[in-house]
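After this line comes subunit A, so read on.
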Amino acid sequence: MSITIELPHVGESVVEGTIGKWLKQPGDEVKRYEPLVEIITDKVTMEVPSPVEGSVIKLLAEEGETLPMGAAIAEVATAESPEGVEPEAAAIKVEVTTPEESNSPGTTGYLLRDVTPVGPTGGAAVELAEPTGSNADTGQARPTAVVQPPAPPAQTVQTTPRSGQTRLSPAVRRLAQEHSIDISRIQGSGLGGRVTRDDVLRYLESGPALTPPSSTAPTRDLEGSTSVDGQETHISVSPVRRMIAEAMVRSVTEIPHAWSTVEVDVSGLVALRSSVRTEYEKNQGGSLTYLPFVIKAVVEALKEFPTMNATWGGDKIILKNRVNLGLAVAAPEGLIVPVIHNADQFSIAGLAAGANDLAERARTKKLTLDDVQGGTFTLNNTGALGSYVSGPIINYPQAGILTTETIQKRAMVIDDAIAIRSMMNLCLSFDHRINDGAEASGFLTAVKNKLQAFGPGTSIY
Partner candidate 1 sequence: MPRNRTTSAQASKGTTQESRANGTRTKSPLPKGLKTSDLVDYYTRMVQARSLDERIWALNRQGKVPIAASSQGHEAAELGSLLAAEKDGDCFLFPYYRDLALKVAAGLTPVQTMMSFMGKAGDPYSGGRQFPLQGADLPHNIIQISNVVAAGLTQSVGYALGCRMAGEQTVVLVYFGDGATSQGETHEAMNFASIHKLPVIFICENNRYAISTPQSTQMVVEEVASRAAGYGFPGFTVDGMDLISCYEATREAITHARAQGPVLLEMMVERFMSHTTDDDDRRYRPEGEVEKARQRDPVSTFGQTLLDQGILTQSKIDEISAEALKATDEATDIADASNPPDESVLHDSVYSP
Partner candidate 2 sequence: MTQSTALKVKGSILAVKSVIEAVREAITEEMSRDSKVFVMGEDVGVRGGVFLATQGLSEEFGNNRIIDAPLAEASIMGIALGAAFRGMRPIPEVQFSDFVWPSINQLIGEAARTCYGTNGAVQVPMVIRMPYGGGIRGGLFHSQNVETHFFHTPGLKVIAPGTPYDAKGLLKSAIRDNNPVVFLEHKKTYRLVRGEVPEEEYTLPIGKADIKRLGSSVTVVSYGLTLHYCLEAAEELAGEGIDVEVVDLRTLTPLDTETIIQSVKKTGKLAVVHEDNITGGVGAEIAALAADQAFEYLDGPVVRICGPDVPTMPFAQTLEDAYMPTADKIAAGLRNLAVY
């Protein structure tokens, strides 16, 4: 059989070679390891031995011709039978990939791939007219030796959490302390449910809800009894759940719901909160979330649109003279709505204190009857749990319910240019008997405008 002899990768850092002198001619016999040709490189002039025993059929390169390493230079007919010993590869075939468009290598440059290292003073390299490409071009596997599967990295990350421990990294602890966050409120996206730094940062951006520590995503007690046929599990209903169910049915049955949504640019609000919170939290204690700012905007808008702070009286619309703002809270037993009475009389700081107080008492189950009665409008921070758009059910018999959705950085078009802004949706469900779309939208827009007017100059006191 005929074997193609290639110019071998030998010598230090050799790139290409020139045929100096053929030591055998077509028809000549050649023994294995007998010099076949003299090759001149920029380092050495060397005799290349034949890898096989046989007779030279054809010379594929002329004396004086320069070729890259790996190029075919001769054909030799071996004396060995086809099923006999495989001849050694005389050289390594190096594939030259010419990319569609050559990338500029920049000053970072690139590492040549598919090269066989030969000798301690360097590897064989391929000098090409064009680069083999960027570092992303992983090319072929090393063509010489068998590549064993790579050994594991010298050090592996301890990824399995030790059971029963809350793993808080230093970064997470620091952020929790700086922002007075209860980490247990946050859903973890890291390994084993670990709350990561990014989880905390996202939580901070969206604004925390008034959620008791025991439930970030409220965990329900789903212990129940299995049905006779094993297909179902029946969970008994608590009194609170029964009450909520009744209220919800009444609300959707009696009140014709309509919905409207606006998106609000809260970039200024984010900046405002950032600038005042450290001082607030240091002096007042408790955290300064986005909630009090939203409450402020809502109560002011309710003053401007009194029919949103009302109830249907059958033959009349009853306007409520006080603005008692209910704040939906997810308690373990179910939803409760403690109320800030006369919310329009408080400053933002005051509303923060009031909201924090209600949250604390909700958490510690110290709410009084008074705290949960008399609400005229309800606010629900669905964004704390990641919601982007909601369709809330009105808190019967109010005129509307507003949700604040998650705050996200989005690319917005401003003055025909793209800008990155912090955006938050407001979703309003309203009683269409009392208000039409015009009033509802007017109200929503008022809330939006007030929120958008907040900026680092706004006073919170």
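Throughout what follows, contacts are C-beta pairs under 8 Å (C-beta built on N, C-alpha and C of every residue); 3 or more make two chains touch, one makes a residue touch a chain; residues count from 1.
How these were chosen: all candidates are chains of the complex that A comes from, given by their letters.
Note that the structure is a prediction, hence the values are computed from the model and not measured.
Within this complex, subunit A touches only one of the listed candidates (1 or 2), namely 2.
On the side of subunit A, the complex with candidate 2 involves touching residues 12-13, 15-16, 42-43, 66, 101-102, 104-112, 115, 117-123, 125, 127, 129-131, 134-136, 138, 144-148, 150-159, 169-174, 190-191, 194, 196-198.
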